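Missing here is one protein chain; the remaining ones are kept as they sit in the complex.
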Amino acid sequence: MKTIPVETTINGDSTEFLCHADESLLDVLRDRLGMTGAKEGCGTGDCGACSVMLNGRLVCSCLVLGVETQGAEVETIEGMAKGEELHPLQRVFLEEAALQCGVCTPGILVAAKALLEKNPDPTDTEVRYWLAGNLCRCTGYDKIIKAVQIAAAEMRSA
Amino acid sequence: MAFDAQAERKFKVVGTRVARPDGIDKVTGKAAYGADISAPGMLHGRILRSPHAHARISSIDVSAAEQLAGVKAVVTGADLAQPEDDFYADVAINCLARDKVLYDGHAVAAVAATSKAIAKQAIRLIKVDYEILPHVTDVDAAMKPDAPVIQEGRALETVPAGMSQNVTTHCQFGHGDLEAGFAKADKIIERSFKTAATHQGYIEPQACMASLGSDGRGEVWCCTQGQYMVRANCAAVLGVEESQLRITASEIGGGFGGKTSTFIEPVALALSRKSGKPVKIVMTRDEVLKATGPTISTSMDIKIGMTKDGRITAARGELRYSGGAYPNETVDMGAQAAFAAYDLEAVETVGWNAMTNRPKEIPYRAPGAPTAIYAVESVVDELSQELGLDPLDVRLMNAARKGTLSSYGPTFNEIGLVATLEAAKAHPHYVAPLGPNQGRGLSCGFWFNFGGNTCVSLNINDDGTVGVVEGNPDIGGSRASISMMAAEELGVPYDKVRTVIADTSSLGFNDITDGSRVTFAVGLATIEAARAAIKEMCRRVAKIWDIDEEAVLWEDGYAKPAGPNAGEHPPMSLAEIAAIAGNTGGPIAGHHEVNADGAGVSFGVHLCDTEVDPETGATKILRYTVFQDAGKAVHPDYVEGQMQGGAVQGIGWALNEEYIYGEDGRLQNAGFLDYRVPVASDLPDIETVILEIPNPGHPYGVRGVGETPIVPPLAAIANAVSRAAGVRMTELPMSPPRLLKAMTG
Partner (left out) sequence: MVRVKLWGSLRALADGEEWVEVEASNFKELLDQLAIKHPRLEPQIKRGVSLALDGVIYRDAWFTKIGPENEIILMPYMVGG
């Protein structure tokens, strides 16, 4: 199978890569572009560890083909901090111990950021339902929900 | 090493909530987990697995796969050694089968190719001739005399003659006169229970990169709970010397006991040896569920007698566990933990293990205990209900305490059970009102904590910072806790200490990260290493001041004269001493190697309110509170995290998670869609109450906390659901169809 050239924008940077037609965006990010922040937890769109933004929409990158990103805008965990400055969600997650092993954390941060951009003042229930597509096995979710709310409050008052 | 009974020690660092050293890397996606590295010339490995639950392998033809362009190596069981030791022989066979496949998903062959796609294609070209054999996946069925035999000649000497060859273990614990005890009871309840196997459900599948040269020297990068265990297993299974292998533990995306063995590392090494290139293997989610290590599946009978005032007069349990297709001793621990929370005159627990055509069990937090305690606590709850007694008062009346002869043999020292029960009784959760279709359940939980082989090396750096080198993968934030203990002991700020985890070539042997042992054992060794470094620093300062060593003391990060007789010398800071180390004898370090003992036991109590939907059988968790004795909470956030995480795993185990086998013996639900773990919207906040009853065996009083939280939830939820639904649930998980069936009869 021949590879297909793709031109896209990732975290604001224009990016070119070659991939097979049946390669997922997740595989492209991890194996072709060396961006291993998005993780493969299941490969079937059930765990959310591979979450990225595609044209402003939260998606599982294991369910998106690499070629689908032609001309699109992709945002990953690697683009969340600005240089040295962490996004409030990232900082608050650390302060509130909202991660233990950390493997689900990139997906959850991308998802939480997407939520707060849509709805800056969600209820706990809204946060829980929005994050229902992101599995975490270590924390029991409690500190994650609290951290999202604390970051949301900070972002609202900024 | 005993508890520092400095009665009111004021900790400066321990007990505070500090930032973790791996934090920035983990929130930015930079941290490197098992699958996150690559190497030049790397090949991709892929494993061919049996589609049959039980079959003899008549032949394997790998020629077509070998000839596919891009394939650089193919291996089968014949490429691995045949260790003499039963333990390693089982590891080898589980990595790659030899004469028989023992479960759906058992590895049969593996390829290494230049791309993932070619590797996937190649395994389809391997021709395996199977002679399908009858299979058995149920533990009770496996114990019947006419059951298909999984492996022959594996029974231990404790198994009576005449049983099916699948029965590999028999154990028994207890004391007292059961008959007399039951005769004294006003009410006796006897119930049978069944639980399905579950999986640790770590989000990161096993992954490794391995390289093994023709000179026998190799390297492995892998996600694991024990790099020294990986080294030992790989050496035995490949027939190479341990010291020739250098194993580095990556960051780990969850373990919970499920990464305390090796599944793919030996295979990757074998492929690398044959191909001459590094080989990367990453398991898919269905491989993880089919072919790593789920829990035991169980069938249990419990009989308890109680007086009308709530005193337990006799208790008997029979546990029939299956640890999959290999001999397994988890039932020993289940049998010991079952009645451990109780002060009993007459108690007996009998345990059996039988092999089934299922993957090889490995621990899931507190192996063997959650299921046994589910059964016992269900019967205690039912007795309380029938006799009209408050279930918490019943636990308090029968609670084990200092001086109680435990059901598994030893007499208890100071333990925190009564304190945790009393904390639960005093908590507003216990008296919050309940509505229709709602019920409240509680359970005690118990787990042993371990010490184990531990090495720590602590270096005083020339810039006044401190480097701690330890050998236990960090699965819960232990690096921060270790740094905190070093900072506390040395009297320096936390941010001056950096703890790293060594590879197997850089530090002496360490037991795996398990048994809730790291904060306890590595912490203890770190404290001793710090004290050794302090002694050396004081020795250097004594020389500078030209006084006796005994005349120098260490306080708050400074060497000081011990008293006025020592003379007037301005204190010297650690940084000042470090800066001139070269002049005073050379670099300064402390180290400690120990097989740590004195780990305490850990008790917890969980309270749970549920609401059941009589139309759908669905259960909603309304409120959940975890009470646990941590001895001393070094980093309270992480202790809470363990309590919450373990409770939620228990919620999944109680309500939804199960291995479903078909008539064909194959696993039906090998993915996260149908193996349903709790998601955020299933749950309320999990409240936590940490008690601190110091462990006399640790200088700061630390008890292990990681495993106990998974022990009470199964019973707490089953008791809550049983009361809410008006029917006693004796099978887990209590999934909606099962609950609905029980409620509608």
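Residue numbering begins at 1 within each chain, and the chains themselves are lettered A and B in the order written.
The criterion applied here is as follows: contacts are C-beta pairs under 8 Å (C-beta built on N, C-alpha and C of every residue); 3 or more make two chains touch, one makes a residue touch a chain.
On a predicted model such as this, the values are computed, not experimentally measured, just so you know.
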Next item on the list: Determine which of the presented chains are touched by the chain that is not presented, and list them.
Entry: B
Margin query: Tell me which of B:G29, B:P148 or B:G451 is the one touching the absent chain.
Written below: B:G451
Check: Taking the entire complex into account, which one of B:G77, B:G174, B:G665 or B:P733 touches the absent chain?
Finding: B:G174
Checklist line | Candidates B:F256, B:Y326, B:F446 or B:Y494 - the one touching the absent chain | finding: B:F256
Notebook entry, point to check: Which chain B residues touch the hidden chain?
Noted result: 156-158, 170-174, 200, 256-258, 260, 329, 332-333, 336, 348, 350, 362-367, 408-413, 447-453, 514-517, 595, 597-599, 697, 707
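Keep in mind that, in the parts below, only the chains that are shown with their structure count from here on.
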Note to self: Could you work out how far the Cα centre of chain A sits from that of chain B, in whole Å?
What the structure shows: 29
Item checked: Complex interface listing, chain B residues touching chain A -> 17, 19-20, 22-24, 26-33, 35-36, 38, 116-117, 200-205, 251-256, 282, 284-285, 475-477, 637-638, 640-641, 644-649, 671-673, 677-681, 683, 685-686
Checklist line | Contact set on chain A toward chain B in their complex | finding: 1, 20, 27, 30-31, 34-44, 46-47, 49, 76-78, 80-81, 86, 90-91, 93-97, 99-106, 109, 124-125, 127-129, 131-146
